[in-house]
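Apart from one protein chain that is not included, each protein chain of the complex appears where it belongs.
For reference, chains read A, B and C in written order, and residue numbers begin at 1 within each chain.
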Amino acid sequence: MAKKKGSGVIVVKVALWYITILSIFAAYTNWLPQIRGDAPEAAEAIDVSAITPEGLQEMGGMIIFGTDDPLGTLARGEGPIGKGQCPLCHRFFMEQKADRCPNLIALKTEPQLLLQVSEEERSHERVKEPRYEEFKKLHADGEKNSGHVPHAETGGQYLIESEYCPNCFVVEGFGLKGTNDTESPMPIINKPPILLVDTEIVAVVSFLQMRDDPTKWTAKDDWEAYFGKDLASEGGDEAPAEVKPAGPPVALGSETPEEIVTKMTCYACHKIPGISVAKTGAIGPLLIEGTNAPNRIKSPEYKAAMKAGTAHATTAREYIIESIMDPGAFIVPGFADDMMKDFKHKFTVSGLDVLVDHLIAQDEAAALADGLDRLANEKEGPIKKPEAKVETGEAFAKNQSKTNEMTIQVSNKKLIENSTFIGLN
Amino acid sequence: MSKFKIKAFFAQLLALILAAPMIAWAGGGGGPFDAGTFSAIKVGLVVFAIFSAWLIKDKMGLPLPKLIQAPLLWIICYIGFRVILQPPIPFSLLAMYMGVCTVCIFLYCSLTRPSWEEFSHPIAVMLREDHATAKMSRYATFLIIPGLIAAQTYNQMLPKFGEPIELRTVHPAPPASINVHKKLVTLQTAENPFRIGDDGNYLKVGDEQKYFGGNAWTGDVPKFLQEVQQGGVVFFGTAGCFFCHGDNLDGKGPFSFAFNPIPANFADPGTISQLQETFVFWRVAKGGPDLSREAFPWASAMPPWEKHLTTNEIWKVIIFEYWHTGFFPRTWG
Amino acid sequence: MSDNKEEAKVGLGQKIVFGLAMFVASGLYYIVFLNKSLMVLQNLAYPY
Partner (left out) sequence: MLNLSGEKKKKVGAWLLLSMIGMLVLLPFAPAVVMAAEEAAVEEAKEPEKAKDVFYKEEGEFGIVSGPPAGELVYPDDYGSYGDFQSRTIIWISNQQHLYFGSFVLAVPMFVWVMELIGILQYEKNPKVGKKFDDLAHEMMKISLTAYSVTAILGGILIFSFLALYPGFFRYLSGIFKPVMHIYALLFILESGVLYVYYYGWDSMNDGNGDWKWSHLSLGTILNAVGIVLMVMANTWVSFMMSPAGVDAEGRFLGDIWKVMHNPLMVPVVVHRILGNAAFGGGVVAAYASFKFLSAKTLEEKAHYDWMSYIAMFMGILALIPLPFAGYWLMREIYAYRQQMGITLMGGLLAWVFIMQATMIATLFITVNYYLFQAMGRMPGSERYYKYFKVLLAILVVATIAWLTPHTLVMTPAELKAMGGAQHPVVGNYGVMSAKNTAINTMITTTVVSFIIYQRSNFKLTVPWAWKGNIFLAMLILGAEVNILFLGVYGYFIPANVRIGLSVPQVASTLSVLFIGVAVNTKMLKGAESIGEIRWGKMSVRGAYALFMLAVAFTWTMAVMGYLRSSVRLHWHVNEILRDNSPWAFTNPLGYAGNINSLNVLLFWTMLLFVFWLSALAGAGKKKVEAEEAAAAAVGKAVPAGSH
């Protein structure tokens, strides 16, 4: 009988036992350091309504140049390049050399008439060009990379559209070679790797509009009219981690090829197998120097350059070094003399070795393995046989380019000469 | 050979094995005492404890009852963590360790039925039996335990003026990049632009050793030492770092005693030699105000030097600091 | 770990020899085979 009461007592005992355990656990958690994670405040984002147009202009300048004194930087012989990386291809000042994309110079004092037209003024003309209508038709279902349908009505809207959808209108003569000016070499600015947020894009447009005439600012209204919604101050938490490399702008032997390519922004123009950032460049040749360099030295064009006394390389290695140190020595057929000329100041000997070692190790197989292919305007033609993908526009354009290479080159030249915006060389 | 001799031999062997690493460790020094004497005391203590335990248990045939063993073990653990382990560990860690030890000593006493009976029998006797000794100890216990609780409560309620316990990460994770003088510096990849050898190439970390020692301020010196000189000018002149960080970079400058925590001691192998150059750059350029959330409560009197120095001066003073202390920055290669 | 009666018949020397052999075998297994192969599988260098 004495054991009869057991059951109830056990319940109490067990309950006491686990309450003790739980109290110890809870006490322990309370004793450990307490950190409360607060939700990020929305105020982090730039509130467009709270910033003056001048503020936006200043911000746009910083995004473009990375400094508030771009001319000073230029005077020191450095390129002012900000987060947006625009000056890599666009020309903003006479002192600057960049002609891959339409120039954005606007200097009323310049004697040359064409340079007096500011981008703000020019943009209004662009939307009225008959070609704009063609692009509207071409991308009626939405441009394939960005999904936008060209529908800019004012110059400001055009400027905004060009950043979200560079292919929506390609200025004559500035398309990717071989695409008949239907594809732009410019990256989509609100996507990686540039990844500007809406407010930043508005700031850049503000900069362009207000450079000459602060009364021309319409960027915010244009954005809202173009997208048909309010420019909310989102951005904040979407703002990407800045990836621009800093430190001394010198390629060092202690770095990996990837780091050097990033530092020197080779990826802006070239595709390089084995380098993760260099997958999209469409301005310079595909750098598979294990294949290219020996062929180039043997090519009649190179022989001619040697005779002319500009080129001197006899081995593949020498050829690559020459191409980096003195880009003008030999221009690969199908390309312009576009490459920056100041690399000889930026490479240490060992740094150059690292890059050359990497480039010389790349060949067609490496490119294929990385899914890269030659540009349409390279003489060698695509590595992948064209019949593999005839139906896609890209391959079609490549095919066409092979046959029409000469004509395109000629027409390019003509276009540049005739264009209302000068690509000075 | 007698059994005793074998046992004695093993005991000595054990003591030697235990003593060897202890001497090595204690010889490393540190702590308030002179390394030599203090480590001798420590080693002696341990050896003596082991020897006497062996003497009592095996030689004299007097195994300690579990009830005595348990608190003894606890005290040994406490002494081990509190006194022998140097430099002293913070109370939070000590509490954690002692908590584990307490639980495990209890488990040790209750591991098997015999040991549990050995442990609990005296307690049961004390609680249940009705003779004088048991009664006395019972009353004593019931006086002591509330007394202890009361003392503890009194202690708790007593107003204290100590500094609050804080979780302060002295070397918090740096941001990915910082903006100094409107230039973006990515801390992961940035390099000291003045780390240049005789050949004009970048000087790999470790290669600067050849410049260490000697006088950098005499006549014609290599390029690297010129940078060191200029860094020294910043340290003692332009910025006046020495007011806090000291003439010998040991954190004992004339102002240092006013600060809590004290200024960083660069001569200590736990500071700049554990950090990348870019981390030091971040701390110098941004100072206390830019410490991250992790480093709460941001207890740092370091000013943001970017307001007073140029980027180049900051890089140079970093070169100087490493040169002067003879440390190398950390690399992750 | 055993008080097996049969075990008493086995000499100490024999035990030591077998023990050493097993020690070497387990060393080879862990350090040479296991560590190496698992590091190689992960494409990581392992100098032993």
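Here is the rule we use: a residue touches a chain if its C-beta (ideal position, glycine included) is under 8 Å from a C-beta of that chain, and two chains touch if they have at least 3 such contacts.
Everything quoted here is computed from the prediction, not taken from an experiment.
Student: Checking the contacts here: which visible chains does the omitted one touch?
Tutor: A, B, C
Student: Provide the residue numbers of chain C that touch the chain removed from this figure.
Tutor: Residues of chain C in touch with the missing chain: 1-4, 6-7, 10, 15, 18-19, 22-23, 25-27, 29-31, 34-35, 38-39, 41-42, 44-46.
Student: Given the full complex, what residues of chain B touch the hidden partner chain?
Tutor: 25, 30, 85, 87-93, 96-97, 100-101, 103-104, 107-108, 110-116, 162-171, 173, 260-262, 268, 270-271, 299, 332-333
Student: Please give every residue of chain A in contact with the chain that is not shown.
Tutor: That gives, for chain A, the contact residues 3-4, 6-7, 10-11, 13-15, 17-19, 21-23, 25-26, 28-40, 147.
Here is the rule we go by: only the chains that are shown with their structure count from here on.
Student: Using mean C-alpha positions as chain centres, tell me how far chain B is from chain C in Å, no decimals.
Tutor: It comes to 38 Å between the two C-alpha centres.
Student: Measuring centre to centre with CA averages, how many angstrom lie between chain A and chain B?
Tutor: 48
Student: How about chain B: which of its residues touch chain A in the complex?
Tutor: Touch list, chain B to chain A: 92, 167, 176-177, 182-186, 189-191, 193, 200-202, 204, 333.
Student: Under the touch definition given earlier, write down the residues of chain A that touch chain B in their complex.
Tutor: Contacts found on chain A: 31, 33, 35, 62, 66-68, 83, 241-248, 250, 252-254, 259, 348-350.
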